[in-house]
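Every protein chain but one is kept in place in this view of the complex.
Letters A and B name the chains as they come in the text, with residue numbers starting at 1 for each one.
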Amino acid sequence: MRRKSLARATTAILLAVACLAQVQAKPVKLTLWSGYPDLQGFYESVAKEFTAQNPDITVEVQTFALADLDKKLGMSIPSKTSADILELISLYSFPWATKYFSEVPANLKKGCLDVVNKTYLHDVMYGEKMMGLPFCFYSEVLYYNKDMLAEAGLKGPPDTIEQLVDYATKMTKRDADGNVVRSGISLRFAGNPSGTCEKFWAFGLMPFGGDILAESAKKPGKFHNGFDNEAGRKALGLYLDLIYKHKVTDFNIKQDSDAFAQGKAAMLEREQWVVGTLKTAAPGLNYGASALPKGTARNTFAITRNMFVPKAAKDQAAAWKFVSFFYSKPIMERMVRETGWLSTRADLDYKALLKESPQLLAGIDNPPDLKFIWQKRLTIENGIMTKMGEEITKLLRDQGLQGNEAKIREEIHKLGAIVDDMLKDSDLYAE
Amino acid sequence: MNSGRGKRLFADREEASFILAVLVPTMAAFLVIRLAPIAETFVGSFFNWSLVDGFGRFVGVRNYVRLFADKTFYSSFVNTINFTVFTTLFSVVLGLLFACLLNRKPRFSTLYETIIFVPVVLTFVPVCLVWMWLLDWESGFVNVALRALGLPRVSWLATPTMSMVSVIIVSVWKVIGYNMIIFSVGLKAIPREYYEASAIDGSSRWTVFRRVTLPLLKPITLFVTVMAVINNLKVFTQVYVMTMGKQGGGAQVDVLVSDIYTRSFVYYRMGSASAEAMVLLVVVLAMTALQFRLAREDE
Partner (left out) sequence: MAVAISNRSRRAMGAALLQAFLVVSSVVIIFPFFWMISTSLKSNLEIFRPSPTLFPERLFTENYAKLLADSSFLRFYWNSIVVSVVGTALSTFSSMIAGFVFAKFRFPAKNFLFFLVLATLMVPFQCYMIPLYSMSVGLKLIDTYTGLIFPIVISSFGIFFIRQNMQSIPDSLIEAAKIDGASIWRIFFTIMMPLSMSSGVALAIFQFMTAWGDFIWPLIVTNSQKMFVLELGLTRFRGEFVDDYGLMMTGSTLGIVPVLIVFLFFRRYIIEGVTLSGMKA
């Protein structure tokens, strides 16, 4: 009698265990989207390693050109057809984060908070909620060509804005017709307007304590433009003086990292990815990197790349498991070493990892007076920056504006009004 | 045979069933694949439709009113018209020119025809990149060649005006072969008898062209021009790759479709973008109707 019931109980238990095992062994296929095709190889190898450790979860990696990814997000997130894991820069997450993404699970959140450099948490924290995991960052630094500095008799990179203007003037080279053949410093006034505005923000507004948007003191959560003031006027003035008064560059010559690589620019303000480009495009270039020069303040911005999991993802647990694996110390070390992207983990030995590319350390060894300025995370922000970029591009082509204080004041005021109108349109304006 | 019935060629029932058999699936496909989405866009233009928040509330003609008060809309509009006029003009005339020249069957005409058609076959993104390199101020081959010939360099991409010129050059270059082939098909349909008659007559080549060829080519010319205008009013890819790229590239040129794109994917204002799309549709319709009207007047 007893044996029979024992046998039955055992069978029942065995069956239950078998069922559970079946459920747990169900294979899960996740997809991950990234806007960085040059990292496809790296992501795929991490995915493979992950599957080796978790055989029932596979991760398929899709990379797209960043601008294309933006289009895809717009179509797929509201219709719940996006990938399970989204690797996005913060800017692309702002419209979706609070409404469509799920919160980072508690244990992963704690694990992250234990090791992360808290500076880089800003963009994913919405109050107490962490809506994504920031695993990588890049910040704006100053690149300078050491040979050209030496040639001009200069000891080191400029530390203040005045020095920047001075050094740029000294390092500019022109040909017989007066065309610039080497820019003292590369300026951004063409291409994607939102990028142009971003550079105006970092290069022009930040040293003078300005910002694109400023939060209203009376009504927090609402904003107004942050540059219709002395800072904005000085910023525009700086650009105009550099172009028309000191003539450190012109509209014809190549700009940006391509120019720096080809020796057509002596200085450049850009993010860390330049180091990787220069390795392939100009392996022998003798250059260094330092923190942005200060004006009335030393500011810079950083962009974090984060892992998000949409609420519509089928298997949340599996998705976050991958994210957790991705953020682990060995994988992050590999990322730094192999790709040159900097991790947000504070516990990595960067000096050792970055031996081959010491210029990357400029993003790690931040001077004590350096402050990070962040974007306001509004859906309309990309739109505002695009609009501003278009207007700034037009203003910079107006030679008559240079030195004309009254006109500069007027144009900055007009631009401020445009931004305020856009805020009012989205019901986000307050003084 | 079909006396008193004009151009009817077929008996009633067979004709009707054939027409239905063809048109019902075709028009159904158009309905689903084109008309319904376009209709949805039209409806959306009256709403506060945001890509992020969904359709939103009904706002009547507010999107249109705002659009017509927007400076960027006007500059996009003017740029689009400029682009269309110049690109159509050059690409049609050059297409016809090459078609006529090659119709005379000079030596190697097959080779020339193939070469001229190659740009048509290339896809836009790499083509725009190549042109951007070729038009670069310092290291672009075009300026290098100009300097070698003793001519001054041209700043192809630095100003909005020159940027537009460069986009027009690339667009014309890309489409000449396409127009040429269509004109070729039309030219070859003109029987030799016409040319032989004029040769006996003693008329000059140019007279033959003007009096015989051009009129006979009218339906084809109309077709080529209408298609060119429609396609040019919708220009986007070249403008996007050459002037809205991340680094380098030309000074930004706004055209209607790039403005629509910016409204959709940068400002997320789908309602506004849809309104602009409908305005573009009206413009295209108007210009097409105008061309058909002009063509009929010539008769």
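One rule holds in what follows: a residue touches a chain if its C-beta (ideal position, glycine included) is under 8 Å from a C-beta of that chain, and two chains touch if they have at least 3 such contacts.
Source: prediction; values computed, not measured.
Here the missing chain is touched by one residue of B:V130, B:L214 or B:L294, and it is B:V130. Across B:V78, B:V93 or B:I115, the single residue that touches the chain missing here is B:I115.
By the touch definition given at the top, subunit A reaches the unshown chain through residues 31, 35-38, 40, 60-66, 68, 71-72, 75-76, 79, 81, 83, 257-258, 261-264, 273-274, 276-277, 280-283. Along subunit B, the points of touch with the absent chain fall at residues 1-2, 6-10, 14-16, 18-19, 22-23, 25-27, 29-30, 32-38, 40-41, 44, 51, 98, 101-102, 104, 106-108, 111-127, 129-131, 133-134, 138-141, 144, 173, 176-178, 181-182, 184-185, 188-191, 193, 219-220, 223, 227, 230, 233-234, 236, 246, 257, 260-261, 264, 270, 273-274, 277, 280-281, 284-285, 288.
The rule is simple: only the chains that are shown with their structure count from here on.
Centre-to-centre spacing of subunit A and subunit B amounts to 38 Å, using the average Cα coordinate of each chain. Across the complex, subunit A meets subunit B through its residues 67, 70-71, 74, 78, 95-96, 99, 181, 190-195, 251-258, 264, 379-380, 382-383, 386, 390, 393, 397. Residues 51-52, 54, 72, 136-139, 155, 158-159, 244-252, 262, 264-268 of subunit B are the ones touching subunit A in the complex.
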